[in-house]
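Please read the structure below before turning to the comments.
Then we have chain A:
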Amino acid sequence: MTQSKPPLLDVRGLSLSIATGGSLMPVVRDLSFSLNASETLGIVGESGCGKSLTSLAIMGLLEGTPVRVTGGEILFEGRDLLTLPARERRRIMGNEMSMIFQEPMTSLNPVYRIGDQIVETIREHQPMSKTAARARAVELLRMVRIPDPQGRIDSYPHQLSGGMRQRVMIAMALAGSPRLLIADEPTTALDVTVQAQILKLIADLQSETGMGIILISHDLGVIAETCDRIAVMYRGRVVESAQTRDLFARMRHPYTRGLLDSIPEPDEDVERLPTIPGRVPGLDERVDGCAFHPRCARASDICREQDPAETAFGGGHAGRCHHPLEPDA
Partner candidate 1 sequence: MLGYATRRLLALIPTLLAASLLVFLFVHLIPGDPAAVLLGDTATPEEVEALTREMGLDAPVYLQYLYWLGNVLQGDLGTSIFFGAPVLSVIADGAETSILLAVMTMVWIVILGVPIGVVSATRHGTWVDQLASGGAMLFASVPTFWLGLYLILIFSVSLGWLPSSGYPSISDDGGLANLRYLLLPSFTLAAPNAALIIRLVRASMLDVQREDHVRTARAKGLAPWKVATKHVFRNALIAVAAAFGFTFAALISEAVVTETVFSLPGIGRLVVQSILRRDYPVIQGVILIIVVLYMVINLLVDLAYAWLDPRVSLK
Partner candidate 2 sequence: MKLNRPLKTILAAAFAASMASTAYAGGTLRYATVGEPPSLDQHVVTSDLATTIAHHMFEGLYTFDASNAPQPLLAESDRLEDDGKTIVITLRKDVTFHDGTDMTSADVVASLKRWGAHGSRGSLLFSNVESVEATGDHEVTIRLSKPFGPWKNLMAFINGGPAIYPASVVADAGKAPISPENYIGTGPYKFGEWQANRHVELVRFDDYDSPSGAADGYAGERKANFDALRFIPVPDVGTRVSGLQAGDYDYAESIPGDLFADLDANPQVTTIVNGGPLFGLVFMNSKDGPLKENFALRRAIQTAIDKVPALQVAIGPDKLWRANGSFLPKGNVWYTEAGAENFSRGDADTARSLAKEAGYDGEPIKFMVSTNYPFHYDTAIVYTKQLAQAGFNIDLQVYDWATLIKKRAEPDQWDLFFTHHGFVPDPILISVMNDNYPGWWTTPEKAALKAKFTESADPAERQKLWGEIQSLIYQQVPTMKTGDVYTYNIASTKLSGLGEATLIWPHFWNVDK
């Protein structure tokens, strides 16, 4: 292990809170993870667990929302993004790191042609003539496997299918040749077949460019297929993290287990699909001890009283649980 080069992204002790009235309500607590180039990190969790807010915090898109960063640092190639002046930070956004979103339907501006929107991104970060930028946009569209990019470049978003729009979003994200791509539920709104195509496209692009990827999803299946490492979040905390193979081989947190069990198998009867009982407690509800204990079958008194600390299970596998599952085969 040489520390000569810092990781691509290093999130250390990140805490986020929502400002309501006069008080701050924590939504992400003491979050740490890191990511290297060419690596894919999957963050998985139910909606409201703080995974999307984390990605917005990394991208610097929290401004205008009531969410504030209350602690920690986000190091991008060693530079702390949180202390960077806004102008410097914007130079990184959409250029060295970029992001694609869940809703390809609404994430593109409906009143501009897709070509113009890509060109806008290119020219924002690179001094380039309009013609050159347009040529580059065609090239990007070709990269994301859009057929007939010359013809499609002048389409409006509403003239494209959902999958095509997400490809456009990806093309736009690639405009600055980013070293980090954050994909927040990139396939959730798409058909299953299109989903697979998009995931494959992202994987292909990664092997072509060597960028690091953070893939955020509520779907453990999607994550499992594409990621090198996985972090499972529950109520603003990473409750378990490991190499993908390791996690699936030795699942230690009851919540991770629950998530896995709720993935439908193609041949399974949907009606009998087990789900995690109960619901994620609301943010304004105070839960003492382990946040998962109200829904956990293994919960004991200590779970109700003490928040579990992070335990290393070895091999980069770590988790927060008083009663971790036995590593079975």
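With respect to how the candidates were assembled, all candidates are chains of the complex that A comes from, given by their letters.
Operating definition for what follows: contacts are C-beta pairs under 8 Å (C-beta built on N, C-alpha and C of every residue); 3 or more make two chains touch, one makes a residue touch a chain; residues count from 1.
Here the structure is a predicted model, which is why all the values come from computation and not from measurement.
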Given options 1 or 2, the chain of this complex that touches chain A: 1
Inside the complex, what are the residues of chain A that reach candidate 1? 59, 61, 63-64, 90-95, 98-99, 101, 103, 106-111, 120-121, 124-125, 156, 158, 169, 172
